[in-house]
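Heads up, one of the protein chains got dropped from this complex, but the rest are sitting where they should.
All chains are identified by letter, namely A, B and C, in their written order; residue positions are counted from 1 within each chain.
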Amino acid sequence: MTTTIDPENLPFVSETSVSVEIETEGMILNIGPQHPSTHGVLRLVAKVDGEKISNVEPVLGYMHRGYEKLAEVRTYPQITTLVNRIDWVSGFCNEIPFIAATEKLMEVEVPERAKYIRLMLTEMARIASHFVFNGAYPLEIGALTPLFYAMEDRERVLDLIESVTGGRFHPNFNRIGGVKPAAGAGPATKKDIQDLPAGFYKETRDAMETILLACDKFEDLVGGNEVFVARTKGVGVLPPEVATAYGVSGPILRASGIKFDLRTTTDYLPYKDFDYDIPIGENGDCFDRWFVRLQEIRESAKIVLQAIDSIPSGPLQAKVPKIIKVPAGECYVRAENPKGEMGYHLISEGGLGPYRLKIRTASFSNISVLPWILEGVLIPDLLAIMGSFDFVLGDVDR
Amino acid sequence: MSFGLELIIKIATVAAIAPAMALALTIIEIKGSAYMQRRPGPLHVGLRGFIFPIAEVIKFIQKEDIIPTKADKSVFKMAPAYIFISVFGLFVVIPASPTLIVRDLELGVFYFLAISSLSTIGVLTAGWSSANKYSMMGGLRAAGQLIAYELPLILAVIGVVIQAETMSLVGIVEAQKELGLPFIIAGQGVAFLIFMVAATAEMMRVPFDMPIGESELVSGFLTEYSGIRFLLFYISEYINLFVMCAIASTLFLGGYHIPFLPEEWVNFYGPVVLISKTFALASVLILIRWSFPRFREDQLQNIAWKILIPVSLVNILVTAVMKVVL
Amino acid sequence: MNQSESNSILENLASIFAKTSNDYDTLKIYVENDEWVQTATKLKEEHGFVFFSWLSAVDWENEVSVGDPPKEHVDPSFEILCCLSDVSDGNFAILSTKIEKTNPTITSLIEVFPGSNWHEREAYEMFGISFVGHPNLTKLYLPDGFEGNPLLKSYELLTREVKPWPGEVDVEPMPESDISSESEKEK
Partner (left out) sequence: MPKFKLRVPGFLKGMLIVFLNLFKKNVTVNYPFEKEKVTPRARGVIALDEEACTSCMLCARQCPDWCIYIEGHKELQPPSRPGGRERSRPVLDRFDIDYALCMYCGICVEVCPFDALFWSPDYEYSEYKMTNLLHDKEKLNEWLNTVPETQPLES
């Protein structure tokens, strides 16, 4: 389409707006499964016009392990070991909703001390998961050192989890009806019921103090940096109604201004006995998503400190039959995972294993909003936005 | 001594100094950044890791040099040469003392600015010829960035030239000697900042390393290079760092001159002073590299066109007025 | 969910809809499959259930080749579940409808909740349920050349068939006959 210029009133040359559309056909850029910043094996087929992305189509399934099918061939204790491998960054939090669902169906009353230990380890896993984000997100944007400081603080928390449960990533510490009672079930070991190791309280208090200091350091090192603020402020704004329509949950939803945290409505963990506030962001951009997670680390550290002071003593596991058969019934339990809402819809027909287990993971819905939010965005921003969604591919592909 | 012999000696010294300085800077960068991140860095290479760059050079030399099949072979092979030449060319004008200089050109500054813009061609051809979408984007980004930051570099240097009334680098250092104060204090502080920001962008170091943005473009125009070609890129990056800091210290920090040392010995302490000032500047750049994220493409251009150039023009105006007044 | 405290919303929900069940703190609303979209929009507009949590299906079958069959006889059909929740105090409701296996189709919720796009694609490839009105109903997880719907109860797990179960091997009985009868009993 060319503009026709009539010779009489020739406009001043500089004002002739060349409205000839330079015909550029877009390029299909394959931000493939093997890419430094896709948090695992996610493939984005992006139609790119110069630097601007016209549309993005995520291709999933590279990490699909078929958990819902596996759950149908396993017994209940075996599923708890299977389930904490879904979101491996926060291993402990995946088991809680499944255990709560089975306990609800079996009407088992979990002792107080076991609930407190579960709550403490959930909050520690949340701190570990948010530290991975705190380290990896500035790496997406180009800052290389925060990753090392984040991993250093995270090691402290993982060592604590390992000293209690024996595993750093996959603790497998939950049993139906409470927490792992003893190293073995045999007569010799029955006597010494395992509990928190000696000196655990003191170590946890020091660790939480250093973590609170680390959060302030991160606020200066990353949040204060003008380049980081320039790269994340106002980038990838997610309005609240789009977030709820796509089922985005967790820190991303709270960053968009909705004060909704499943921890306030859970009844199987004693969150009501602690006072913590829920950080929310104002305009739902990448900076808010980063800042909400940083404040959540502080809240979780405070919760763990309060939990240590007020932990009751008592048994660790309720009376549960050796072979667990869950009575027929159906129930959906959801919990506040570090990534968002994680829920298990358990349909049991009284057999050794569940008839059908629907696993609702947070990152799957969080990612489904990516094609909407990545319209017309520059490539460097694509990474800033994707990084701020903090997803783990195990969570997405189940 | 005939001109030819003198030329050979000078070329030999430059050919010896440049890689040595590059290796020294690599050591500072790698071990320094490791300790900044509270890890020991390379340890088992020898001397607790301090001969790591030599090991790296040998590693790259014996590595296989892959040329992608669809690549534009001849251009692909020549690309590192452009950058290497442009970086080596800059050694001509760096004065280690009034006499210890390859060739004291009357238009030293003009020569320096002309040669330093040669590397844009090398980066662009490298990006284009490796037939890979990511490196093509890296190459185009590099072209945009280098050209955008040529201008503030030149305008910042003009302020110095006005104040020193000469274009030859030795003359500039002499001017600072009479003034008694290095130019960074005597009126050219703003120009120093602009020069350093523009130089960081020229060297494509963080926070301007969009062309080699590892998290997006895998490693920009360097993606397809390996073996000795990558080594040429790598070495010339560090020589470029040394040269830019050397020229910055010559123009702004008084080069080989220190106020209270005796004049006669300048041939002996001159190089040491210049190198120490250069390494100080380089370690500041290294510290910046490990504590800054990366700018986005359009922010990068905004800074160049909307902030650096206007400020450097104002700086020239102020210097010219001060020149007339004083 | 501590539904007991905030059961005011759930009470009037139970009253409005015909068939609901609320055991184990899970409110389930049974819906005919032609009112599937209207119920979702009603819940979204009137009751503030704006959060689209998830959508999936259950394959009710009597003889199953994987896991153990349902306790009492059940007529083979697909049950489609969709969980909606509000973002104020965390109440959620699960819409459920049954469709026969002969022609497994249902209208898609894409207009009401754009987020159901991927959930429906997953249900399509895992159960073979086709969603009318879905923009691009293609495979989400499975590679393109994959046939069959894995989450159906009739789809066996190959690895479990191929490898013999280590628990199968038993302690061989004693060579003499009289002892062997006693060990048979105690196994």
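Everything that follows uses one rule, which is that a contact is a pair of C-beta atoms (placed from the backbone, for glycine too) under 8 Å apart; a residue touches a chain by one contact, two chains touch by 3 or more.
It should be emphasised that the depicted structure is a prediction, and the values quoted were computed from it without experimental measurement.
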item	value
Displayed chains contacting the withheld chain	A, B, C
Option from B:L287, B:I307 or B:V321 whose C-beta touches the chain left out	B:L287
Full-complex contact with the absent chain, from A:E112, A:D195 or A:D267	A:D195
Residue of A:D220, A:D275 or A:D309 touching the missing chain in the full complex	A:D220
Subunit C residues that touch the omitted chain in the full complex	163, 165-167, 169-174, 179, 182-183
Missing-chain contacts mapped onto subunit B	32, 35-40, 43, 287-288, 290-292
Interface with the unshown chain - residue positions in subunit A	74-75, 77-78, 81-82, 85, 145, 149, 152, 155, 159, 162-167, 170, 172, 180, 182-189, 192, 194-201, 217, 220-227, 229, 313
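Everything that follows uses one rule, which is that only the chains that are shown with their structure count from here on.
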item	value
Chain contact graph, described as a line, ring, star, complete graph or other shape	line
Pair with more cross-chain C-beta pairs in contact, given A-B and A-C	A-C
Inter-centroid spacing, subunit C versus subunit B (mean Cα positions, whole Å)	63
Distance between the centres, which are taken as Cα means, of subunit B and subunit A, whole angstrom	43
Subunit A and subunit C, separation of their C-alpha mean positions in angstrom	24
Residues within subunit C bordering two or more other chains	none
Shared-contact residues (touching 2 or more other chains) in subunit B	none
Complex contacts: residues of subunit A adjacent to subunit C	60-61, 64, 66, 68-70, 72-73, 104-105, 241-242, 244-249, 253, 258, 260, 262, 264-267, 328-332, 334, 341, 343, 345, 347, 349-356, 358, 360, 364-365, 368-369, 372, 397
Of all residues in subunit C, those that touch subunit A in their complex	1-2, 23-26, 28, 50-54, 56, 58-59, 66-71, 81, 83, 87-90, 92, 94, 113-115, 117-118, 126, 139-143, 150-151, 153, 155, 157, 160
Touching residues (chain side subunit B, partner subunit A) in the complex	33, 36-39, 133, 137, 206-207, 209-210, 213-216, 218, 290-299
